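Presented below is the structure to which this report refers.
A single protein chain has been omitted; all remaining protein chains appear in their positions.
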Amino acid sequence: MATHVINPTRFHYTYGVQSEGIPIRSGDTIVAKTRDAFGMDETGAPMPEAYMQQVAGVQLRHSNPTVGPFIIEGAEPGDLLRIEIRSITLNRSWGRSRQGPNFGSLTGEGPGKRMLYNPPVPEIWYDWQLDLERQVGTLQLPGSHLQMAEVPLAPFIGSIGVAPAYGHVEMTLTAGEYGGNMDCPDVAAGTVLELPVWTRGAYLQFGDIHALQGDGELNGTAVEVTAEVTLNIELVKGRGAAWPRLISPGDIMVLASTRPLDDCVRIGQIELLEWLVTEYGFAREEAWQLNAQVGSMRIGNMVDPTYTVVSRFPRRYLPR
Amino acid sequence: MATHVINPTRFHYTYGVQSEGIPIRSGDTIVAKTRDAFGMDETGAPMPEAYMQQVAGVQLRHSNPTVGPFIIEGAEPGDLLRIEIRSITLNRSWGRSRQGPNFGSLTGEGPGKRMLYNPPVPEIWYDWQLDLERQVGTLQLPGSHLQMAEVPLAPFIGSIGVAPAYGHVEMTLTAGEYGGNMDCPDVAAGTVLELPVWTRGAYLQFGDIHALQGDGELNGTAVEVTAEVTLNIELVKGRGAAWPRLISPGDIMVLASTRPLDDCVRIGQIELLEWLVTEYGFAREEAWQLNAQVGSMRIGNMVDPTYTVVSRFPRRYLPR
Amino acid sequence: MATHVINPTRFHYTYGVQSEGIPIRSGDTIVAKTRDAFGMDETGAPMPEAYMQQVAGVQLRHSNPTVGPFIIEGAEPGDLLRIEIRSITLNRSWGRSRQGPNFGSLTGEGPGKRMLYNPPVPEIWYDWQLDLERQVGTLQLPGSHLQMAEVPLAPFIGSIGVAPAYGHVEMTLTAGEYGGNMDCPDVAAGTVLELPVWTRGAYLQFGDIHALQGDGELNGTAVEVTAEVTLNIELVKGRGAAWPRLISPGDIMVLASTRPLDDCVRIGQIELLEWLVTEYGFAREEAWQLNAQVGSMRIGNMVDPTYTVVSRFPRRYLPR
Partner (left out) sequence: MATHVINPTRFHYTYGVQSEGIPIRSGDTIVAKTRDAFGMDETGAPMPEAYMQQVAGVQLRHSNPTVGPFIIEGAEPGDLLRIEIRSITLNRSWGRSRQGPNFGSLTGEGPGKRMLYNPPVPEIWYDWQLDLERQVGTLQLPGSHLQMAEVPLAPFIGSIGVAPAYGHVEMTLTAGEYGGNMDCPDVAAGTVLELPVWTRGAYLQFGDIHALQGDGELNGTAVEVTAEVTLNIELVKGRGAAWPRLISPGDIMVLASTRPLDDCVRIGQIELLEWLVTEYGFAREEAWQLNAQVGSMRIGNMVDPTYTVVSRFPRRYLPR
């Protein structure tokens, strides 16, 4: 039951089987400092070149650097990784957000592509002031001269995942069966994230902490911050899942990522039904009927390349 | 300020400019008994043929009968109809739900079309027992022999709308700029629904009360019930909107309906930004940034022909 | 076998059961002059107010005026209308096209909605010169100072449909099970269009002739022209279809309209398989396999409110 305290000097911009990693055991705890989505640390210092991952001699984009990978001893495809999120401690008194051309679902969507004939929107940066004591944030609104109320912070992990199956190495901006940049506010302290293992060692990575985010992360970024994150890792042998699952005090959830949102719903709901039938003993059609009346959903992220929808079932309706 | 108490003997299955209607004035109150989505009344009696709308000599489908239309004196295109939902009183101790072939987003979608090669799912009816005193529901689960907990009821109006623009007459199963079958649990007692007026007289209709429904109404029907509904109607001259709006004690919301869900989000979010700028004085880009961090969304209905997404902004962040 | 020669002074902007119409019999022929999508006649004269349809006292939009409705004696829901397109004779030496804000799939989409945060695109009009003798068109390109080659014209009917089921009255800008604004270049002289009948009398309308159009009608309008159209109408009793069908010398086709395009494909392909099985004796799975290897598709229209995809099967692979 070791505790690994990490102050990383190496960051990855892709999910996958990396050339090196940090070996850990089931039951171990990880305490790691993360940089924000733009690569800055808690002092506002940018990412040193030397810290960045290169692939095939190409310097990768600075977005969403992740710590790790953590290589879990004995993890095999078909296993499940139980990740207990013990704490997400913000360690910077400000957060940055950005609107930019061709990124985000209300404008052209990236990366690297324009899907609109219209002129792009201008890039604008926003600085949020964070009161870490009272856990509230404020934003100046000079353009409209309005005074806004304080917003309670709700920190969560934007990007957390393992190496995808078939040796994919996706950039940390995407999400899928392996987790990744799901940007779901539900992935907060006090929950347990279950990720399917797709490769030997699993190769867990995480980063991109958000102090605050609305559903859909609709202008492309949340209130991007740095934090110290504490995770406890447990390997569950031979109990697979097709998609990431999340367990909170109130709900069991499936996090499904694809496009369009309609298919995120279809994937997540079918996986949720499988879960209710396999592990809780519901008859399939009754699980469908019950969930159709008491289930809820949340649009986590509607930012390219893939969107994420959370499908929820309340635990109080699970058999004891 | 008249009160119109209606025990209807005439039901409409389309939204639009009907051959006759009930004239009312701004400020009037409507108290009306509604039938359930399948046409049954509070005693379980089916819809008499004589009660049904016919169009061009064709007997319309029995789904989602609505009461009305209420013709609002002086209503013109460009006006807004403020509908205060004062009460939704369930008046039957049971509700019905149904799974059926080619209806609902996890299977083929209707009406009138099959989009799958797979064999269709069987039709199954479910009867929910409702305790109107304690406002809770229960469902027997014979297939899985599980005992389920009671579910708190959350009644709302599934289908409410006016005549669409350009003289559309849509069946009451669809939703759009005119409202309609939005199936959003937010449309509950204690809220104010604002519908754009598209034709002279507006032609308000409503029905399809749900005692309970999960997000998405994912197997095609909610817990379908009858009720006595009390609405207060106010006509706001010359203050238009592009889509239905909803005001609750906590939020202002836009209800956007189309397919796929992605476009419901885009439509609703842009309309929400217009609202924040026009009526509350936000600078447009600041409204976008702020809503991206504090806004939320809800998938109301993901059942053909159109889906509905609710885009929400918390009222506590509106300028006083 | 009457021939009805129409020089219309009344135009409709909605599909549906209109207050009046022109009665015809199965076997009759219609010869009618149509106005262009903008309401202009062959001399360039705009639509007189008196010619326009009004609904509920609201003057309807000037887009896509249609002639008719033609009420077919004895037509009942479940019948099929066989429309032989005998000729489409252009009668104006110029055509107009337009790019506009929030219309067309590469920008925000209308009508009545903006789905983008970006600034809208400017409105620009384009005049195409048409040589009716040689059936070619040319466009001046002053902005790029390029000289373009002549383009062979390929006239077709952009908008043709019957009254929708359940008494819908859609504006003539939309398409669905009833036909409508499908904007498919395949709907040309020498083909037979089969429309399902949804109401007593069918109520056939048509207009919106295009001299030329690319797949998708991607900037919102084609080369919009006037024409004299000759159609022969035949009523086929009791042989229904779920969607419009088109028969050309080379192919049988299904025209499916919804959003997104993915679902147009699903609807059209399933309907095409039903057709191959029911009328041509294929085993269903063999029809699927064969069509998967020899079938083709065409994106007719990708302009809001609904898109249209043509699913084609070559007649030479039909059993003799």
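All chains are identified by letter, namely A, B and C, in their written order; residue positions are counted from 1 within each chain.
We take it that a contact is a pair of C-beta atoms (placed from the backbone, for glycine too) under 8 Å apart; a residue touches a chain by one contact, two chains touch by 3 or more.
On a predicted model such as this, the values are computed, not experimentally measured, just so you know.
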Partners of the unshown chain among those that are drawn: A, B, C
Residue of C:Q18, C:T172 or C:Q213 touching the missing chain in the full complex: C:Q213
Hidden partner chain, touching residue among A:A165, A:A283 or A:L318: A:A165
Candidates C:Q99, C:T230 or C:S257 - the one touching the absent chain: C:Q99
Footprint left on subunit C by the chain that the document does not show: 97, 99, 105-106, 124, 126, 128, 139, 141, 143-144, 146-149, 151, 212-219, 221-223, 259-262, 265-266, 269-270, 280-283, 285-299, 302, 307, 309, 316-317, 319
Hidden partner interface residues of subunit A, rising order: 13-14, 16-17, 55-58, 60-61, 77, 109, 112-117, 163, 165-171, 177, 198-201, 242-243, 258-260, 263, 266-267, 270-271, 273, 288
For subunit B, the residues touching the chain missing from this view: 106-108, 115-121, 260
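Going forward, only the chains that are shown with their structure count from here on.
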Whole-Å separation of chain centres (CA-atom averages), subunit B against subunit C: 32
For subunit A paired with subunit C, centre-to-centre distance based on mean C-alpha positions, whole Å: 46
Multi-chain contact residues (two or more partners), subunit C: 115-117, 260
